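One chain of protein is taken out of this complex; the other chains stay put.
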Amino acid sequence: MNKDINFDFDRQNRIGIIEAILGEHKNVDQLKKICKQVLDKSELVFITRINFEKAQCLLDDFSNADYYKEACCLVIGKNFKKLSSEKKVAIVAGGTSDSRVSLEAKLALEVHGVESKTFIDVGVAGLHRLISKLDEIEKFEVIIVCAGMEGALATVLGGLLSQPIIAVPVSIGYGVSKDGFAALNSMLSSCAPGISVMNIDNGYGAAMAALRIIKSF
Amino acid sequence: MNKDINFDFDRQNRIGIIEAILGEHKNVDQLKKICKQVLDKSELVFITRINFEKAQCLLDDFSNADYYKEACCLVIGKNFKKLSSEKKVAIVAGGTSDSRVSLEAKLALEVHGVESKTFIDVGVAGLHRLISKLDEIEKFEVIIVCAGMEGALATVLGGLLSQPIIAVPVSIGYGVSKDGFAALNSMLSSCAPGISVMNIDNGYGAAMAALRIIKSF
Amino acid sequence: MNKDINFDFDRQNRIGIIEAILGEHKNVDQLKKICKQVLDKSELVFITRINFEKAQCLLDDFSNADYYKEACCLVIGKNFKKLSSEKKVAIVAGGTSDSRVSLEAKLALEVHGVESKTFIDVGVAGLHRLISKLDEIEKFEVIIVCAGMEGALATVLGGLLSQPIIAVPVSIGYGVSKDGFAALNSMLSSCAPGISVMNIDNGYGAAMAALRIIKSF
Amino acid sequence: MNKDINFDFDRQNRIGIIEAILGEHKNVDQLKKICKQVLDKSELVFITRINFEKAQCLLDDFSNADYYKEACCLVIGKNFKKLSSEKKVAIVAGGTSDSRVSLEAKLALEVHGVESKTFIDVGVAGLHRLISKLDEIEKFEVIIVCAGMEGALATVLGGLLSQPIIAVPVSIGYGVSKDGFAALNSMLSSCAPGISVMNIDNGYGAAMAALRIIKSF
Amino acid sequence: MNKDINFDFDRQNRIGIIEAILGEHKNVDQLKKICKQVLDKSELVFITRINFEKAQCLLDDFSNADYYKEACCLVIGKNFKKLSSEKKVAIVAGGTSDSRVSLEAKLALEVHGVESKTFIDVGVAGLHRLISKLDEIEKFEVIIVCAGMEGALATVLGGLLSQPIIAVPVSIGYGVSKDGFAALNSMLSSCAPGISVMNIDNGYGAAMAALRIIKSF
Amino acid sequence: MNKDINFDFDRQNRIGIIEAILGEHKNVDQLKKICKQVLDKSELVFITRINFEKAQCLLDDFSNADYYKEACCLVIGKNFKKLSSEKKVAIVAGGTSDSRVSLEAKLALEVHGVESKTFIDVGVAGLHRLISKLDEIEKFEVIIVCAGMEGALATVLGGLLSQPIIAVPVSIGYGVSKDGFAALNSMLSSCAPGISVMNIDNGYGAAMAALRIIKSF
Amino acid sequence: MNKDINFDFDRQNRIGIIEAILGEHKNVDQLKKICKQVLDKSELVFITRINFEKAQCLLDDFSNADYYKEACCLVIGKNFKKLSSEKKVAIVAGGTSDSRVSLEAKLALEVHGVESKTFIDVGVAGLHRLISKLDEIEKFEVIIVCAGMEGALATVLGGLLSQPIIAVPVSIGYGVSKDGFAALNSMLSSCAPGISVMNIDNGYGAAMAALRIIKSF
Partner (left out) sequence: MNKDINFDFDRQNRIGIIEAILGEHKNVDQLKKICKQVLDKSELVFITRINFEKAQCLLDDFSNADYYKEACCLVIGKNFKKLSSEKKVAIVAGGTSDSRVSLEAKLALEVHGVESKTFIDVGVAGLHRLISKLDEIEKFEVIIVCAGMEGALATVLGGLLSQPIIAVPVSIGYGVSKDGFAALNSMLSSCAPGISVMNIDNGYGAAMAALRIIKSF
């Protein structure tokens, strides 16, 4: 079935975005085959949602691979078409548990040449923590908000800031907030206007939505 | 089937709470029969979720009935066992659309002898509106929060106030927030600790939870 | 309860967005009261999801009101702080049934001073219809995609265009696509990267997300 | 990312509640970092939903740590601002399987200085068991009810007692009662008035709701 | 399409149960056609879930038809194969709002020759009401329990009585108990053993389950 | 917005299927505009899910229009590219309530030149009814099965017949079978192999799936 | 917490049913404690849903314990109040995968003194298999039907047999039939009248429902 694999090599030219490889549902053999094809074209390999065990196997085979354990991402090679923009992205997160998703977004921006800064543990249950960081956050051109539980952080930021805000629900919590659906629905029905939302845990997608904005202007 | 109706006349003695009659799923004949039974015992009739048409029929039959149109509640008679407490309840709501539920709570407290005040349109998308009312809200002994959409108001209040907070999700909104489930799940998974939650639109229940608190101390 | 209404007059200064009034869950009395308060501050009234009957009552009271029937929106007065941008928005929709939502987005952009153009009936089941319009769509700075049913249009556009893409699921269809959840989930899990999503039918929200992008650059 | 961690040190002063740390979605490194920060401020560390393996690692590092295996909680240090109240809480549970959640509530009350007593296996399927304990339960100021399966215990207690009742659905059972949603919905729609409800398994939250009540009077 | 209608005339011989006709999704023309076919075979017509308007049309056409308004059922003709059993069924219901479903069950038993008695408003929120009726209920051979909201009545009865218990969730209530799913799941996960459950509002089905029991012994 | 309407005139050439117009979410003005465009191209208009009121308006405007009331479909004009196949389709349905969906399928086949026959009321609760028709059903080349409630008819037929079987869940029933999801899931998880399934109520879609089969051979 | 355990020793006297212990959510220590209490009263221990590892620990402690591996049940001691009835139960199952649930039902009947026989692999996709066993099945007084996937077996049997039928959905399958909800909803909405339904996988409950029937006559 090898010859059937049909990687979208043209995507970066067409829409300027590196195609991320979802590591979760692929086995090591499938991942290795895809990595080789991508590297043969001198393109960057960017794998998301890859666990330590699978990553270890790839690190053995590809000497220039780097595994980002907290982000669960693996990168091989170099992006020769990096954007060089001065626009920056603030990645604001409700708590330490949101850090995997936040760091996936940060890394995805970085490999495309966009700088970002994370603001963790500024959840709305302690409003003063968020307010004290507001002036600094306001200096960034695009805001990514990562939050689990009830996801109220997106609404509060949306009412205070005028920038584009991209909300990412995070699958932390238990009971009704397990799997991130409470946060997803909360963000989608936010009473603050103009907040757009990504799939649960989709840090990479939020980064690409930010990249589309930054690239377009 | 008349003789089968078996109203809980003893409840007020036992737990000090008037049994509300849910008007929604009963026809006018059933409602009249129940009202007569209650009034024969010299107790107060308190009907929730009753629309204008049904209410009109009851107003014709019972001269001392009052219909509260915005609360969709109908009251007949007098409560002779009213509490006389100095504890007061603040009913805080995100928007004008939450007013039916807020007023049902207010009225349910009133017939039990508890004073309350409503604070409408202090939603978190405009945080300054809420902050400017905070000092006043803080003076109340128990807080009821009514909110639809993403229900973030409960979380923000929960992080700022130390009183008992009873959250009522409201079935306003559309798409994912239609029917109030987004607000319900958001309130249940609030990252502010110790917020307890009622069924969607259950203003009467929130009032009774507040009454249990006030009565007990 | 009149004095409790607490409109967010400061929002336009703070985040540059007119606060839309959700007409659906408010009665005519509540709407009139809010309209008067807003007009007293010389601000623009923008009501979404308002049906013909309620609109008629407001048109009688406010001489400078306009009702946009196909968009189910009512506007009173003038926005004195209109943006003047040359950036334009393409609103692409799968079918005629999506037009209410598309037109709500168009009108919301217009009152904020942003020009837009609608492209209706370019659904992916007839791919040639979409492809034939692609060159023209590509000239717009931001793309809003409105689609019901399976919402595949967002994915196809996302793979072909590099602009910011804001997807709005629409509550048309029946069976599993009734209420728009199939389209919502389809858009959230799109395999095209960087598509951000609004609540079902939230044309106004999509417009405000586009406005945040256009304003920021 | 160390410097980003932003613990809410001020919460205890503001609302009088120790911020619990959710152990479930954090790794050992993240937990250690947070523990150190909290202890540096001479505050109490209270971790919920932490399994034996993670707890073991913290016990090695922090000599004054205690792990409560049946409650899955870990406590380090001392709470110097304990409440000293004579009000007590009854924690009533349907069965042995509810004990993790019951004990989490008990421990959370204890570290805040509130006494409580557990009543286990008084489920309604054997009504005589509950009735025989009723006189004793009635002496407590606040009632926490923990129940899985169909959660009917909350309704039965709510009809018999006049105290504040806080219901916690528990994620035991299988089929339709797996994950606790049957109990959650049952408790929310209880026909006994004024029962307020917490998220599934949220023993800590119920304790904090009880604390808010006890502190306020 | 007339000739296609293919009523199950043989059912009563085969399993001893009259085939009920679901009136809800059929128009008047379809209902009339089916009625004629059934009457031609000298069998009884039993239509459930038929509203007043449709019933009126049939009453005009069939002189020996009876409409039971509170049960929303219509009966034409006579059942010549009535059972003659001394076993009786108790139909216990939580509240007045459950009466439509209770009466549908009562009527379905009656046309098959089984006697029953209804006990309405014995919900568990007022446990004393139920307890006071227990001795009388215990004399019946089969128990049908109809309850909406949280459906706890089935559990309480199941722990007190040893008879066959058939539980019918009722679609009353609002928020999480709207449409009867909270009651359904509550009854299915009852901690009282051996309670079997019917579809929401299926009074006729409960009667037939009771009939199967009574016929078999 | 007239000029935006972009009907897929090319579809019939490309895939040999007339594009049906979903009448449900379009107003009369939108429908008239589309009809005129289609007729100008000398193509057939086929509208599904159109109620009597809307149909009446179109009948006034288009003299050669026919409304099929039981199928809720409206047809204008003639299909000049009718297939002429000897393959026939059996449309088997569980009950009279399924007839709208069955007739939509029958009509959709007819306008494409495919003959079909309906077999109504052969539900599995009376297995003998189905078995007695089996020999006749077996003579058809493709089988469409329409069933609501628990949809078991598809499984039984799938185990007895070797033809292609296309199952259509129907939104009749109440409680758990309301809206057709019980039938949908039942059909999708059928233990009879090789049954393929359409959206709930999608009679037109089933006809087109049958047409694809008949056309291809 | 030992003293809190409050086993329902009186149940067997009251309703004639041994209280089963749900093994799934209890640890070995909790199980041992409960076993000792029950045995001290000379009652039978019956544990359901207990895996091999936990069972092994109990087998070491209690010499008269028996573990039924395929049923996942553990029994200790003797039931001195066994029923002695000649009524028998047929347990009919769709496939080999349903055997755990079928055997749990069989064992639960056995310890109460009721004889039963299992009929496995008579699913409706091969109708001839079921039909060939029908005469034998018809001789049993009560029928328990266990089926996963689409659960159509219950409907087919319900249309052919006049006995009491108790349906148990089984959590086998994948996709839409995973976890047993497709079978549950299918059984609840069966078009065969008078089939009553238990929770998913609740073989013990079905046995107790059968026992209630057999005991009562």
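A, B, C, D, E, F and G label the chains in the order they appear, each numbered from 1.
Convention: a residue touches a chain if its C-beta (ideal position, glycine included) is under 8 Å from a C-beta of that chain, and two chains touch if they have at least 3 such contacts.
Quantities reported herein were computed from a predicted structural model and do not represent experimental measurements.
The chain not displayed here makes contact, within the full complex, with A, C, F, G.
The chain not shown here is touched by just one of F:Gln30, F:Thr155, F:Ser171 or F:Asn199, and that residue is F:Asn199. For the chain missing from the display, the contacting residue among G:Ser97, G:Thr155, G:Asn185 or G:Asn199 is G:Ser97, taking the whole complex into account. If you put the hidden chain back, the residue from C:Ala65, C:Ile120, C:Ile144 or C:Val176 that touches it is C:Val176.
In the full complex, chain F contacts the hidden chain through residues 11, 14-17, 19-20, 141-142, 158-166, 184, 188-189, 193-199, 204-213, 215-217. On the side of chain C, the interface with the absent chain consists of residues 94-95, 123-127, 149-152, 155-156, 158-160, 173, 175-177, 181-193, using the contact rule stated above.
Taking the whole complex into account, chain G touches the unshown chain at residues 70, 96-97, 99, 103, 118-122, 125-126, 128-129, 148, 172-178.
Simple rule for what comes next: only the chains that are shown with their structure count from here on.
Of the pairs listed in D-G, D-E or A-C, the one whose interface repeats that of A-D, with over half of its contact pairs matching by residue number, is D-G. Separation between the centroids of chain A and chain F, computed from CA atoms only, is 44 Å. Chain G has its Cα centroid 27 Å from the Cα centroid of chain E. For chain A, residues that reach two or more other chains under the stated contact definition are 125-126, 158-160, 173, 175-177, 184, 188-189, 193.
Taken as a graph of touching chains, this assembly fits none of the simple shapes: it is neither a line, a ring, a star nor a complete graph.
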